[in-house]
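The complex is shown incomplete by one protein chain, all other protein chains being positioned as in the whole.
In this document, chain identifiers A, B and C correspond to the written order of the chains, with residue numbering beginning at 1 in each.
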Amino acid sequence: MSLVLVMWCVGAYLITALVALISGRRRATSALVYGASLLIAMSALVAALFALLGNQTSLDMTLPIGLPWIGAHFHLDALSAFFLAIVNLGAAAAGLYAIGYGAHESEPQRVLPFFPAFLAGMNLVVLAADTFSFLFSWELMSLASWALVLAHHKDEDNRRAGYVYIVMASFGTLALLLAFSLMSGADGFFTFADIRAHVPSPNIAAAVLALALMGTGSKAGLAPLHVWLPMAHPAAPSHVSALMSGVMTKVAVYAFIRLVFDLVGPPGWWWSLPVLIAGGGTAVIGILHALIQTDFKRLLAYSTIENIGLVFAGLGLALAFEADGLHAAAALALTAALFHVFNHALFKSVLFFGAGAVLTATGRRNLDALGGLIHRMPVTSVFVLTACVAISALPPLNGFASEWLTFQAILLSPQIPEWGLKLLIPAVGALLALSAALAAACFVRAFGIIFLGRPRSKAAERAIEVDHWSLGAMAVLAGLCVLAGILPGFVIDALAPTVQYAIGDRMPMQADVDWLTIIPVAASRSSYNGLLVFLFITFSASISAYAIHRLASRAVRRAPAWDCGFPEPSPLTQYSAVSFSQPIRRVYGTILFRAKETVDMPPPGDMRPARLVVTQHDLAWDGIYSPLTRSVQFLAGQVNRLQFLTIRQYLSLVFLALILLLTVLAIWG
Amino acid sequence: MGVIAGLAVQAMQMLLVLTLAPLLTGLVRRIKAHLLRRRGPSPVQPYRDLVRLLRKEVVLAHNASWLFRSTPYMIFAATWVAAALVPTFAAGLQFSWSADLIVVIALLGSGRFFLALAGMDVGTSFGGIGASREVMIASLAEPAMIMIVFSLALLAGSTQLSYLAGFMTSVGLRVSLGLALIALVMVAIAENGRIPIDNPATHLELTMVHEAMVLEYSGRHLALIELTASLKLLLYMSLIGCVFLPWGLAPAGGAPLDYFIGILAFLVKLTIGAGLLALFETTIAKMRVFRVPDFLSAALMLSLLGALLLFVSRSL
Amino acid sequence: MPTLYFDIAHMLAGGLVLVSFMMLYQNRLYALLNIFALQAILLALSVAWQAWIQDAYHLFLTALIALIFKAVIIPVALHRIVARLGIHREVETVVGTGLTMLAGMGLVALSMVIMLRVTAGADALAREDLAFALSVVLLGFLMMVTRRNAVSQVVGFMSMENGLILAGTGAKGMPLVVEISVAFSVLIALIVIGIFLFRISERFDTVDSKALDRFRGERR
Partner (left out) sequence: MSMPNATTLILVIPVVMAFILALLRDYRLSARLNMLAALLTLLSALTLLIRKPEPGPYILVDDLNIVFIILNNFVGFTTSLFSASYIAHELETGRLTPSHLRFYHAMYQVLLFAMNLALLANNIGLIWVAIEVATLTTVLMVGIYRTHEAIEAAWKYFILGSVGIALALFGTILVYMAARPVVGEGFDGMIWTVLIAHAPSFDPAMLNLAFIFLLLGYGTKVGLVPLHAWLPDAHAEGPTPISAVLSGLLLNVALYAVLRFKLLLAANNAAIAPGPLLVTMGLISILFAGFMLYRRRDMKRMFAYSSIEHMGITAFAFGMGGPLANFAGLLHMTMHSLTKSAIFFAVGHIAQVKGTQTIEEIGGLTKSHPWLGWGLVLGVLAIVGLPPFGAFMSEFLVISSTFSRQPALALLLVAGLLFALGALLLRMQDLAFGEVKGETGPVQASYLPMAVHIALVLLAGIYLPGPLVAWFQHVAQMLG
């Protein structure tokens, strides 16, 4: 039932896209399209939740399209239901937000048709149940988002971003295609059911794992395949950036789980090594890059990379436990990962919405051009602050809950027999802790520079609060952040069917623990109660405030800032984004992104201002991509000489080919 | 009955930490002064300061936002809750299950988060300096702390403080625990902004971290922040106490005498801690800000080493 | 059939190969054209002989075409062109004659090896014819490849085609040979006209890469 409904929703998305295509330029179309997407997404969300919580048996559907003699298979089980919910939750929020935000679009006809198509693509990926329709929808998703990245195509950087993006996406698709064709074999078992039925040999399975890691990693932004992400995500309109960062990367995570946990069969213990290493490394690299960005949306994109790293680390843990038959622990790890998927979809969307709001209000994305917005945009700032706290994994919000679960899973590592994993997992834990702390630093910087302090530009001074649709979208998601943070038990129970499907085991039921506490393993081991912590803090904060205001003075006087006695009126004396990240850059930067600071200090008497220039690189780019492109260009240049031969020389090519073949025949014929 | 008693113990603990915190700070100052051959202020001086500050009016910078005004209460609450959950004199606190060691650390983290934001709110250069240095320090101190938790939890199989304390009484001497202890002390020094990381007694612009953030605070806000700082110090001391010398802790639902002994033991631990801290601070010099990372990464390495050594020592 | 038939056919075919070698050796245009005419005559003779011994009288037509068209008209036309373009003096081999001859030897050997192995089943006459035909084709091709000048390349192409006709007639009872020879004559006529009309010679094998840039501006 719900599968049919979702398929209808997909159809509705496509129809909306068509409508948008036909009447793209009209003013009203924008509201119409986004409103429609909102409604469709809502209904799809309902259907998905129904499928997830009503834990009904998995549903199948076959359409007479796609690969002939097989047809397009679609399938809805607990795993796809969860990600379906994520997709459509994000979609609904984006739709709601864009009803207001989309009105500012300069060329709506370049956005409107592709937005619903993008949503349709993501829905289809999650539902597809044969390799062809999976890759088909996968690439459809990529193409639609590519078109959205190129929405503002006048900008050179955006075009470059779009190009890098689509090439990387095609690379990923081809990797996945190879992985699938390994599993489907020469006789063409193209449906997932057939693939499950044939367990591949260990070597094949290992190759599949590697290819899956490449294919999904390139879409999710796993280092070193992440370079396109900070280019492409910011280039798109903000509600699309939210979708790409918050949702599309999760679709990639889905693909990884589907391939590695579901299709390819029982894992070997060492499978988790690459996943864990990639995850931990990606987390740290991503957040460090985020820390030095000065463009808000780029910063958010890099932080997406970090969160993907966290998720993959969780998946790696689950693999490790699963391979050793520790199903309970595996369930815990997978729950943590999925919980984080959910959280990241929430707060990253809020943050991108906030970025969009700031963009509409000020027209600036550069941190050093902003500041003081907490006065001009009070409501937005509250929601963004909530998201910042959540993404920094601070209690009592949801980011902390998932991180806490991950740590609990890491603490179960002594049960693993293999020494490599025993030693690796705590190290990965250290990386996760490091990235969490750095995330806090990163978002202190972001929020502090953008919303606090004094405006650094006229644009920031004149900023005004954004429309109610956008605020509404942010409000909903921020509220969910808080709820999921103080009531994590419910989320865990909601995830249980999915985990059950992927692992074959689940975490203990949290709903029947009293006081809404969550106890992942045993009460003597660890427990956490977000609600109580939240209540305690509010309680003690309010009583202290009450007591002080009641017993001591409540007098307030406004005065200029003291600033150690020499206040300076110019806002430019504030700490800038670059200067804020300087200590971090000094500590980590010299190796990780070859940051170089060059100070140009004029001699005494010279009136010129002193200048500090900071240069930094993305090592993945310098180390892998530039050499690759260079070598391709070099080869192209060499081959290109063949364009300039004379007719005689071309003839000699033919002649040589003939002689070669004849000789071969003479020798072997 | 049990619940009532439990609640009582919990409430007692909250009040105890709140009342003892300024005293501890005063004590440290006093001992330091003595070691420096000065008379120094009396240990109760911090209480006087607090009262004085509370009476004063608050002077707010013009563009200070609501965040600036509410931060003191938030960080105070967070730290207080955290301190209330660390067993000081009695194990098995009523609400100890609502948060484990990781949560306690994270609560301190959120306190720091808001303090740093508040530092940036007024938009002065010093606030920015303080905030950026603070988060830089934290970015190393927190993982180190988590690693310490790991090595404890991997050993005890729990992150639950009461349980942990109970377990530590039984465990013998271990290399990794030694490493963890050293690392914990280093982290504690850094987190509380003591010498050699930071000097709570100075306002010398270029060296200050914590003070730079709270530069714009005054009156009751400042009072709360001072109180929070001393609470934090107390928290770390009692943490070290309850994890590494957990003797004298009253068991859950013990007799009144146990509780009395527990309190005494706690006081003793605090005094010893204060003495050691003062001694340490007088013997060492403040280090440059950019040496701090080395210090902390040393702590991080130690703690990680401790966590890894566990397996080795286990397998032996 | 009497061995005499066979010997004569053999001799004529072998003669074609020999003449091809002479063409490879010769690098003065006028002389080249004369030798080509000689080859055409030889071809005509051998075709006629084949027609006689196979009683395939339509082949006489082919022989006639070869004689008139290739042995007379084309050489004359090419003479004119060479005279008009004033290129009769230039020596335009890419590699030295000796090397070319050596390569030619190799080619003949190759074709012999292949053909004699391949046509083990076929009758002796066909074998010889095919073997020689293949060598003539390859030699003609070699000539096209080793000469810079349009005219001599055309000559090379035509000697290739002579080889084809030889093969066609050697393949006993092969239909359409006449039509094919006609078609080829048209083709060659077009080529010659092409040279004549468009002064192709300078663009046929230019080494002026700037010109190529202009034509297919694809550097960089």
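The working rule: a contact is a pair of C-beta atoms (placed from the backbone, for glycine too) under 8 Å apart; a residue touches a chain by one contact, two chains touch by 3 or more.
What you see is a predicted model; the values in this text were computed from it and never measured.
**Q** Which chains here touch the chain that is missing from view?
**A** When the full complex is considered, the omitted chain touches A, C.
**Q** For the chain not shown, which residue from A:171, A:490, A:562 or A:621 touches it across the whole complex?
**A** A:171
**Q** With the full complex in mind, choose from C:36, C:69, C:132 or C:157 the residue touching the hidden chain.
**A** C:157
**Q** Among C:107, C:137 or C:151, which one touches the chain that has been omitted from the display?
**A** Residue touching the chain left out of view: C:137.
**Q** Even though one chain is hidden, which residues of subunit C still touch it in the full complex?
**A** The missing chain touches subunit C at positions 114, 117-122, 126, 130, 133-134, 137, 141, 144, 153, 157, 160-161, 163-164, 167-168, 171-176, 179-180, 183, 187, 190-191, 194, 198, 200, 203-204, 214-220.
**Q** Tell me which stretches of subunit A touch the chain missing from the display.
**A** The list for subunit A reads 64-69, 131-132, 135-136, 139-140, 143, 150, 153-154, 156, 159, 162-163, 166-167, 170-171, 174, 177-178, 180-182, 184-186, 188, 190, 632-633, 635-637, 639-640, 642-643, 645, 647, 650-651, 653-654, 656-658, 661-662, 665, 669.
One rule holds in what follows: only the chains that are shown with their structure count from here on.
**Q** Classify the inter-chain contact topology: is it line, ring, star, complete, or other?
**A** Graph shape, chains as nodes and touching pairs as edges: a line.
**Q** Among the chains, which one keeps its Cα centre farthest from the Cα centre of subunit C?
**A** In terms of C-alpha centroids, the chain at the greatest distance from subunit C is B.
**Q** Rounded to a whole Å, what is the gap between the Cα centroids of subunit A and subunit B?
**A** Once rounded, the distance between the two centres reads 35 Å.
**Q** From the C-alpha centre of subunit B to that of subunit C, how far is it in Å?
**A** 99
**Q** What's the distance between the Cα centroids of subunit A and subunit C, rounded to whole Å?
**A** Comparing mean C-alpha positions, subunit C is 69 Å from subunit A.
**Q** Please name which positions on subunit C make contact with subunit A in the complex.
**A** The touching residues are 94, 107, 110-111, 113-114, 117-118, 138, 141-142, 144-145, 147-148, 153, 204-207, 209, 212-213, 216, 218-219.
**Q** Going by the contact rule at the top, pick out the subunit B residues touching subunit A in the complex.
**A** 54-63, 65-67, 73-74, 76-78, 80-81, 84, 95, 97-100, 102-103, 106-107, 109-110, 112-113, 116-117, 120-129, 131-133, 135-136, 138-143, 146-147, 150, 153-154, 157-160, 163, 203, 205, 215-216, 219-220, 223-224, 289-290, 293, 300, 304, 307-308, 311, 314
**Q** How about subunit A: which of its residues touch subunit C in the complex?
**A** For subunit A paired with subunit C, touching residues are 640, 643-644, 646-648, 651-652, 655, 658-659, 662-663, 665-666, 669.
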